[in-house]
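As you look at this complex, bear in mind that one protein chain is not there, while each of the others sits in place.
After this line comes subunit A, so read on.
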Amino acid sequence: MNIKITYKWLLEYLDTNADPFEIQKYLSLCGPSVESVIKMGDDYVFDIEITSNRIDTASVYGIAQECYAILPQFKKKARLKIDPFKKYRLRYLDIRRKAPTPIIHLADKTLARRITAVALTHITIKPSPAYIQERLSLCDERPINNVVDISNYIRIAFGQPVHVFDLDRLGASGIAITKSVKNETITTLDGKKIILPGNDIIIKDVQGRLIDLAGIMGAQNSEVTDQTKNILLFVPSFNKKFVRRTSMLTGQRTPSVTYFEKGLDPERTETTLVYGTELLGTHAEATIASKVLDTYPQKAQKKNLSISFSNIQRDIGAPVGYKNIISILNRLNFKTSGTTNKIRVSPPSYRVDDISIQADIVEEIARIYGYHLIPSKVQQTALAEQPQDINNLLRMENKIKYLLKHLGLHEVYNYSMISKAQILALGLDVHAHLHIKNTISQEIEYLRTSLTSSLIQNIKDNQGKRKQLRFFEIANVYHPKKNDLPDEEKQLGLVTNTSYADIKGILEALCQECNITVSFQPTSQVPYLSHTTQAELLTPDGAIFGWIGQIAPSYQERHGLKDPLYLAGLTMKNLVSASQTVSTYQPINPYAIVKLDMTVPLIKKQPYDSVVKIIRATSKYITDIALLDTFENKITLRLSFERKDRNITEEEAKSELKKIIQALE
C-alpha cells in the first residue's frame, strides 16, 4: 500500500535538518520507499510505499520513527519531539467519576485484539481548522466536517483507523460486535448496498440493525450528519483475517481495510483515542461523557531474542561496529542488553509480529547501516552440474526456434489456458482438461492439452492482416493424471495458411537440421484433420514424434476460417531423442554417378512414398531420388545411379531404369 504524508506534518514529530529530498533519498535506501516528493504550496507531499510487514510505518509518526533511526547514518540530525505512546494515555483523560461506560458487547474474542471507545457530547459540527483541511487535502482526503476530518487526520497521524457513530442514532443500550450471517445486507456510507458473504465482522445496535461493516465502512444509518450532537469515538483493533476476507469477497477496498488487513498493534488504539478526544475537544467542543471502554482480550506479547555480534557481521558481510549495532537497535526502539556473544534484543509492541528470528534482527541492522555500504562480491563456489536431459532439451529448443525464424515463421506465446468453447470446437473432451476453479475469464478456464486451438486462434485473429501467416509455438501442455500433478509435456506446434507442401517442407527442413531421417505415415485418427492429409512423423525405428495435417472442412467452417490451414505438432522430448547433434559421415564415393529422369503417374494405390520404396527395392545402385516436377498427377523423378566398386556405365544405369519402370507397372 502507499500512503501520503506532508513534510510539515512530519516535522510536528521530528526535529531534523534534512530537507524533503534528503529524506526521500535516505528513507528509500534504508526504510520505506519514498516514491515521490512533490512541492505543494509551502509544504511537500511524500508518496510512500509501505510493505505489508511494516504497517506501523503507515503513519506520520511511523515515518518520523524511521527517520529517527535512519537519518543519523547520513550525518543528519534527527530527534523525536514527542512520544505519543507516553503522551496520549487513557489515564490523562479528564473523566467524571460517575460517568457511565459505553456498552459494547464483543461476541467472540477472536474478532478483535482490542476495542476502545468513548462517548463525546455537545459536539458542534462545523468545518475543521484550516491546517487540518489543508493537510487532508494534500493527503488525498476530502475535508467534510470537523468530526469526520479529525477521524481521518488521526488515522494518518498514527496509522490507526477509527469510526465515529452518531450516538443518538444508535439505541441507548449499546452495540454488539458479532459475525454476520450469509446474505445479510448493509448500506454503507457511500450509499452502496452490500450483500455479505457471511462470517464477516459486523456491528449491530440493539434493534439488530447493522451499523458497521467492521474495518471496512460504517452504515448510513448511524453516520455523523450536520445535526449530530453526540458521538461514540470507536477505536478497534480487528482481527486482520476477517477484515481481509470480507474486503476481498465484497470488493470493498477502503483506506481502513488496507490498515486492518495487515494486523495493527493493539497498543495504538489507546493513543489514537486519547489524541482524537483531545482534537475533538479543541475543534468540535466535544465533552467527554463516558468512561473509556477498553476491552483487551488479546494483550500484545513481549518477545526476546538473542544474537551474537560475530553472526551479525558474518551475515551482513561488512564491518558494522558493535556500538553502531546497539545504537541502530535502540533508535528502532528495540531494547538491548547482554554481551557481544549474546546480545539480547526485545522489539517494541508494534514490531512483535514482524521480528521472530535472528535473520530479522540482521535485516534491521543491515538496512539501517545501509545496503549501499555493503560490498559486492560474486561468490566463488564449486561446480553445479546441469542434468543432461534438460541441457539437451534447452539447446534443441533454441536451435529449432532460430531455424524456424529463418524459414520465415513467427513465434507466438499463447496463454496456457483456453476456453471451453475452444475445446469443444476441436471436438475434444472437456473433462480431459484441468479446470481452473477461480478463473477471472471464460477465455482462460482450462489448461490446454495441445497447442492446436491456440494456433488456430492466432490465424483467426490475424486473418486479413497479412496474406501469408506462419506461426509456431513451443510450450507445455498439461495432461491430467490421477491423484498427481499433470504431465507437463513440452510441444512444438506449427500452423500456416499457405499450403500443405509448405508446412511439410518446414518439417522436413527441421528434421534435416536435427539429423533425423523422417517418414510420414498416413493415418486418420484425428477428427479435426482432413482424412487424406493426416500423417504421423516416424523415426527410422518407427518411433512417433509428431503429426501433420490440414484442417478438416467441417472444422474449418466451425472455426469461421476463410481459408484452410495446415497444422503440425511435435513432442519435444521425442524430437530430442530422435535427433543427432552431428550427422553420420558417409565416405565420399569416388566413382561416377549417372543421373536419369523418369516420369510416372501418381495414383492413389501407389503414392509417392511407395514409388520410392519400389525404386529402392528394385535397384541397389540407386543413391538419390529427387522430385523434379509434378504435373497433372504425373511426377518426374531424377534418379542417381552409383556403384561402390567402379564407375557405373550408362548402359548399366539404363538397364536398371528399365527394371524399375517394369516394377512400377
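By our rule, a contact is a pair of C-beta atoms (placed from the backbone, for glycine too) under 8 Å apart; a residue touches a chain by one contact, two chains touch by 3 or more; residues count from 1.
Just so we're on the same page, contacts and distances are computed from a predicted model.
**Student:** Determine which name in "Sugar ABC transporter ATP-binding protein", "NitT/TauT family transport system permease protein", "Phenylalanine--tRNA ligase alpha subunit" or "Class I SAM-dependent methyltransferase" the UniProt entry assigns to the undisplayed chain of the complex.
**Tutor:** "Phenylalanine--tRNA ligase alpha subunit"
**Student:** With the missing chain put back, one of A:T336, A:N476 or A:N574 would touch it. Which one?
**Tutor:** From the options A:T336, A:N476 or A:N574, the contact with the absent chain belongs to A:N476.
**Student:** Pick out which of A:D19, A:E411, A:E557 or A:D609 touches the chain that's been left out of the picture.
**Tutor:** If we include the chain that is not displayed, A:E411 is the one touching it.
**Student:** Just one of A:T124, A:S137, A:N341 or A:Q386 touches the chain that is missing; which is it?
**Tutor:** A:Q386
**Student:** Considering the whole complex, which of A:A366, A:L507, A:V600 or A:I615 touches the chain not shown?
**Tutor:** A:A366
**Student:** When the complex is taken as a whole, what residues of subunit A touch the one chain not shown?
**Tutor:** Interface residues of subunit A facing the absent chain: 24, 28-37, 51-54, 241, 244-245, 248, 261, 314-318, 357, 359-360, 362-363, 366-367, 371-372, 374-379, 381-386, 390, 394, 398, 401-402, 404-417, 434-441, 444, 447, 454, 457-458, 461-462, 465-466, 469-471, 475-476, 478, 483, 485-486, 488.
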